[in-house]
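For this view, one protein chain was removed and the others were kept in their places.
For reference, chains read A and B in written order, and residue numbers begin at 1 within each chain.
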Amino acid sequence: MAATSTPLDKSLPCLSAKGIGVVLLLTIAYGIVPLVGSSYLYEAILTPFLALSLAALGLNLLTGYAGQLSLGSSAFMAVGAYAAFNLSLRLPFLPLPATIVLAGLVAALAGLVAGLPALRLRGFYLAVSTLAVQFFVAWVLNRFSWLSNDSPSGIISAPPLVVAGLSFEDARGRYLFSLTVVTLLTVLAWRLVTSPTGRNFVAVRDNETAARVIGVKVARTKLLAFGLSSFIIGVAGVLWAFAYLRTVEPAGFNLDRSFQILFIVIIGGLGTLRGAFLGAGLIVVLPLLLSRFGAALLGDGFDSGTLEMCQRIVLGILIVAFLIREPAGLSALLDRAVRRLRPSA
Amino acid sequence: MNPDLAFFVEVLVGGLLSGVMYALVAIGFVLIYKTSGVLNFAQGAMLLFAALTFVSLTERGVPFIGAFAATLAVMALLGLAIERAVLRPLVNQPPITLFMATLGVAYVIEGAAQLAWGTQVHGLDLGIDDTPIDLAGILVSRFDLFAAAVAGLMVAVLSLFFRYTRTGLAFRAVADDPLAALNTGLRLPRIWAAVWIASGIVALVAGLLWGARLGVQFSLSLVVLKALPVLVLGGFDSILGAIVAGLIVGAVEKLSEVYLGPVIGSGIEGWIAYVAALGFLLLKPSGLFGMRSVERV
Partner (left out) sequence: MPAFRTALRSVLVAGTALVALTGSAGADEQHFPLQSYRVGPYAAGGTGFFGGFIDYLNLINTRDGGVNGVKLTWSEGETQYEVERGVEVYERLKSRPGIAAWNPLSVGIAYAMVDRITKDKVPLITINHGRTDSTDGRVFPYVFPLLLNPYSETSGIVEYLGSREGELDRLKGKTIAVLYHGSPYGKETIPIYELLAKKHGFKVEQIEVPHPGNEQQSQWLTIRRLKPDYVVLRGWGVMNPVALKTAQKTGFPANRIVGNVWSNSEEDVIPAGEAAKGYVAITTQASGAEYPVLKDIIKTVYDGNTGNLADKKRIGSVYHNLGIVNGILNVEAVRAAQAKFGKRTLTGDEVRWGFEHLRLDEARVAALGAKGLFHSINVTCANHEGDGRVTFQQWDGAKWKVVSDWIAPDWATLRPIIEASSATYAKEHGITPRNCAAEENATHAAAATP
């Protein structure tokens, strides 16, 4: 795995600069965006951006920090989403936050089971075996219609987003709801990666044998990484289903989505928390920009199919070029940019 | 023959023949992985591109041989281009970065294929009449037999190539120990180029056979999902492993769908192969042929 910036190398002045950055971002996200944003911004950009960032954050814990490659992320999103749906349907007295936490725990449980092969397999062998989870979850959701409340079409619709009498039903509300969940979980993830457990993750990633020598319980650490990562990805699935799309079908959580999340992690930067957000920003916004740019360049009358195929090619080229130019991800790019801005530091 | 037994044999034979088709795709992966340690996810896109190019040429009146030769040339160039433009600049990057890069390549190829040849679906007729042959009450598909023969021929050619040519020997040296091979003065880039060309050709053969089975269309690239459990079971780096694992996966898949499906619910074919491969590896972590350590990244 890429030995990018580990959580260990945070020097103090840098940390405070980062702290200021985070506070600034949160001020903008909570204070300014809700005042100026349009419904398009919330519904089509920010809410999916937040849900995907969270999923990427979860995967990054597993892949970036603990070094375990997984191609089944969207299956855990599906588990989270369907668990939350069933909990809110069958235990209607549960408050929404409790539902979300429980759904995350169900996803974590699924993650633990899926993580078992990691005790014996590594690398692509492990990656391909996580595909078993991907297809198995899809089959289960399809097979047992009870899970979608026997809806003849297998589609689930989200319950109203109401917490303690406060409704988050409109576009802005759903954005703020997602933002809060993502912020909370990011803080937790940050606490985790700076804790001894987080250091164990990195030790297992960098050298399993050495980790064992210094007394890290490798099997336990791997399973923990799978569980925690799946918890976060599961909650991301709840946001995807409840705050973003509102009605989902199992097919929405397919292999392409898993790859998308992996893309976000790699492009954002393995083993960094902010990489998940940077990568998600790029993956969500880039295709939209390309299509706007293409339409503006070629005019409205241009065949939209041809345009879209060109975009696909451009997107592929950009990904490859990016991996060649900046294999450590956007996060490293950001670091360099910041350093250049402050030559004194 | 007892009808139940005959049915069992029929399912088994069908499964084995399907397994050959999976192995055909898996071999393309193995070639690349063995030499450069890349799980080349663009293999599916290459397959699609090859079949689409071939079928579009024949639809424009190019005769079979001409279209085949032209596509072969295109695929060789494509393999070469990928190696030169993508893999070489990324040398020494972690495997996951390389894997992601091949996903990017898959996007480019899919886009280019559809841009060049359109999004229409095509039928592909290789001229093999696909009426079943009746062998003592058991139906065997003529086309699948043909495909198995082609696959066998291809494997034979590949092994002759690796056994008796200089490039082939170099390939094996690299696969065994890249550093040692480098020390003896072997030029790695040339071998990589040769391997990518070879995988382009494998993609063409697999693309034509699968294209004739499914029709030539976008979802042709999804056949890689059938090859992945084969790779887990047989090892990413063994051609023989790919073939044997392909046969096992094909048989397990069909038998469990037919006999297990009614018990736990049908449609299990999508994941049962993965679970079977996984279960096998958990029991025997050294893999099918016990030659490699699965723990290796």
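Note that in this section a residue touches a chain if its C-beta (ideal position, glycine included) is under 8 Å from a C-beta of that chain, and two chains touch if they have at least 3 such contacts.
Treat the numbers as computed from the prediction; the structure is a model and nothing was measured.
When the missing chain is restored to the complex, the residue among B:80, B:150 or B:222 that touches it is B:222.
Remark: the omitted chain is touched by one listed residue; of A:27, A:145, A:167 or A:207 this is A:145. The chain not shown here touches subunit B at positions 7, 10-11, 14-15, 17-18, 111, 114, 118-125, 130-132, 139, 141, 143-144, 210, 213-220, 222-223, 226, 253-255, 257-258, 261, 265-270.
Where subunit A meets the missing chain, the touching residues are 38-41, 43-45, 48, 89, 138-139, 142, 145, 148-149, 151-155, 157, 244-252, 256, 278, 281-282, 285-286, 288-289, 291-292, 300, 303-305, 307-309, 312, 330, 333-334, 337.
Simple rule for what comes next: only the chains that are shown with their structure count from here on.
Centre-to-centre, using mean CA coordinates, subunit A is 32 Å away from subunit B. Residues 1-2, 63, 69, 117, 120-125, 127-129, 131-132, 135-136, 138-139, 142-143, 255, 259, 262-263, 266, 270, 305-306, 309-313, 315-320, 323-324, 327 of subunit A touch subunit B in their complex. For subunit B in complex with subunit A, the residues that touch the partner chain are 39, 85-86, 89-90, 93-97, 99-101, 103-112, 114-115, 119, 225, 228-229, 231-232, 236, 265, 267-268, 270-271, 274-275, 277-278, 281-282, 285, 294-297.
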